[in-house]
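One protein chain omitted, others in place.
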Amino acid sequence: ETTWRMATKQPVDSSEGQVFQRFAELTEEYTDGELVIDVYPNEQLGQEDAVLEQLQANIIQIYAEGFSYMQKWEPALGWISAAFAFDDYDHWRRFMQTDLVTGWFDSAAEQSGVRPLGDPTRILRGPFRVMVSNVPVTSAEDVQGIKLRMHEDKTAIETWDQLGAEVLTLPWTDVYQGISKGLVQAVNSPIALVQAMRFNEVAPYIARHDEYWQSIGFMVNEQALNDLSDETRAGLMQAYEEAGDYSQEVMNEVAESSIADMEAQGVTYTVLDTEPFVENMRAYYEERAAQGDLPEGFLETVEETRAATN
Amino acid sequence: MAWILFGTFIALILLRVPISIAIGTATILTFLASDFSNALQIVPQQMLEGVNKASLTAVPFFIMAGNLMNATGVTERIFAFANSLVGHMKAGLAQVNVLSSMIFAGISGAAVADCAGLGAIEIKAMRERGYKPDFAAAITVASSVIGPLIPPSIGLVIYAFLAQQSIERMFLAGLIPGLLVGLSLMIYVRLRAGWEDFPTQERATAREVAGTARHGFLALVAPGIILGSIMLGFVTATEAGVLASLYCIMLGLWYRELTWKSFFQAVSDTAMMTAVIMIIIAFSIAMGWLLAIEQVPQQLADWTFSFTENKNVFLGLLIVFVILVGCVVEGVPAKLILVPTLLPVTDAYGIDRVHFGIIIQLGLLIGIATPPMGIGLYIVSEVGRVRFEKVTMAVLPMLVPLFAVLILLTYVPQIATFLPDLVLGPEGSTSQ
């Protein structure tokens, strides 16, 4: 019998926390108790860099967070959640399954011994992104000059600058107060977190813009994975697949009921036409590519997967 | 494991080992005795995690404001005024000490800032007026517990995140308990002054009060300015600390009492106090990692909670448990480990999450005033230049009013929930 430690940032009773719990239960079931997973929620074992170092050292075996944290080993992985580069979720999924992206993960694994457990898009996060604002946002036009909260990320800041927003940086936990005191007018957030952060109390306009697509990466220590018997590994993968289904179910359900709930409280919910954003960002990406800032083959692969047949 | 940790730590402290080295030795020995003896790279890694905490950047600036007020004579102006107001009461400056902590609480989110910044001022003034230094230091550390209850509060921000409650709701919930802690300490001081002699002085005339008010006016409005700026949302807690420091510098220039020498002395003292606190926190975060990965709190919780299904009995066990943890683990890591562990249990007993948040906040806060890890005790012994063991003894009776408030608030949840329910509406009207 083997015990794996799995670190997460989320509280146990959050919707993501429920997915992790289900994954742990399914694993125990499908491996006949051969593999037990202990979940450590709430950054108990540290923040990203610290946890990734523990993952490398095989002190913990799984870290469930965004794959973009792996960019410290393979910088190209910083671009898998490029804003407004993809037409829709399926486009992004096709992109994530290309040899190009697989190659990036391989490169990170070579340096760190850490790799995705399975299909990197399997566990849904978000499930989609919205802009929450205290002024109506119904079109790309409305974003012009809006005071938008952003985290300290150069590319994210440049993106929204390019799209015409007036970007201010603010810690995530200060956003509620920042909006209520007029410091900022809007914030981008996964829909699932809007109510948890109570943004709707101070910003009654929610616009779905699908800024980028996200999954929760199950980053595993390769050595730990190899040490499992074939049977146990098969059970683990089955649990991963089913946890993926469960995440789709939970996330979409949470999003729907949360939107309905907020609308009942007077929130205005709209779905933006993001075509202008995608168009606008195309110029930006081409410029960055010309400067050599983008990973080789990135734009080409985005284009190739855009038109792919299903 | 717990025996190695606490045994080593206490033994080394008593053997005159500097506290940063003592807590480091205890932490590393515990690692060596655990399943993680071959993972010692965690210690420096978690030390970095410990000091890489955004909410703690407020610490140096609230220390700095206090040091600058000392360096510029502003302290004396404040105390001249406060003293002219209530100094004639029995144990007047002790009452001033508690009251000023309640006011300071509106500025500071951290108890260490109260002990280190305001504490330096209070202890100095009380010593000069003839109070025993250990009593002065003890009432300072006891009253510093008020700081992180009355908003703003770093600890309540962290709890709000962990328990998915709104920050506003948690802040409002802390207000009345914070005022109650202040009140209970003032009653304690008054009772004690009934059988013990404390320095006294004559009542100031109205003219004298007006004089000290004018003399200290610029200093007295500072808390209002700073509190106002936080409450209106213009600044974060750290920025409020910076504003306070800059305001003190300007006051020093205005009063022509700030020299380059005294300025740099204040900066140096601030840097050293901050470093002592942060190195202690750094090692305790490493310790917290080990406790978390060994699932010690969970085992402890399972063991404790296997006893009863009665909610009131459970609440009693809960506060004992929280106090014990608070004695040995710093508040931030303690919360990070305890809250997620206990929430399912407290939910099952039907305990309101806002109520639980205030219980755990006050319960862990009392730990700053208890040995062996009471960080408040170390700070006041440092800033007050009093022996650690003497403050520890002097603070023991003052824990009684703190426990009294904790017990009261544990069994009367409305003390925490009344105000937020009144202002924000009862919980549940907005689903989580």
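Residue numbering begins at 1 within each chain, and the chains themselves are lettered A and B in the order written.
The criterion applied here is as follows: a contact is a pair of C-beta atoms (placed from the backbone, for glycine too) under 8 Å apart; a residue touches a chain by one contact, two chains touch by 3 or more.
Simple rule for what comes next: contacts and distances are computed from a predicted model.
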*Which choice in "Sarcosine oxidase subunit gamma", "Hemin import ATP-binding protein HmuV", "TRAP transporter small permease protein" or "Nitrogenase iron-iron protein delta chain" gives the name that UniProt lists for the one chain left out?*
"TRAP transporter small permease protein"
*Out of B:M1, B:L40, B:A210 or B:L253, which is the one that touches the chain we can't see?*
B:L40
*Among B:D134, B:E168, B:D352 or B:D421, choose the residue that contacts the chain missing from this document, as touch is defined above.*
B:D134
*Sole contact to the chain not displayed, among A:Q56, A:S107 or A:N280*: A:Q56
*Just the residue numbers, please: which parts of chain B touch the chain that's not shown?*
12-22, 24-25, 28, 40-41, 43-45, 47-48, 51-52, 54, 56-57, 60-61, 64, 132-134, 235, 238-239, 242-243, 245-246, 264, 267-268, 270-276, 278-279, 282, 378, 381-382, 385-390
_Those residues of chain A which, in the complete complex, touch the missing chain_ = 49, 53, 56-57, 71-73, 112, 150, 152-154, 157, 166, 168-169, 171, 183
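Definition applied: only the chains that are shown with their structure count from here on.
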*Please report how many Å separate the Cα centroid of chain A from that of chain B, as a whole number.*
37
*Residue ranges of chain B touching chain A (in the complex, touch as defined)*: 36, 39, 41-42, 45-46, 48-49, 52, 54, 157, 161-164, 166-168, 232-234, 236, 289, 292-293, 295, 336-337, 339-340, 343-344, 430-432
*Tell me, which parts of chain A touch chain B in their complex?*
5, 11-14, 38, 40-47, 50, 53-54, 57, 59, 171, 173-174, 176-178, 180-181, 183, 195-196, 198, 201, 261, 265
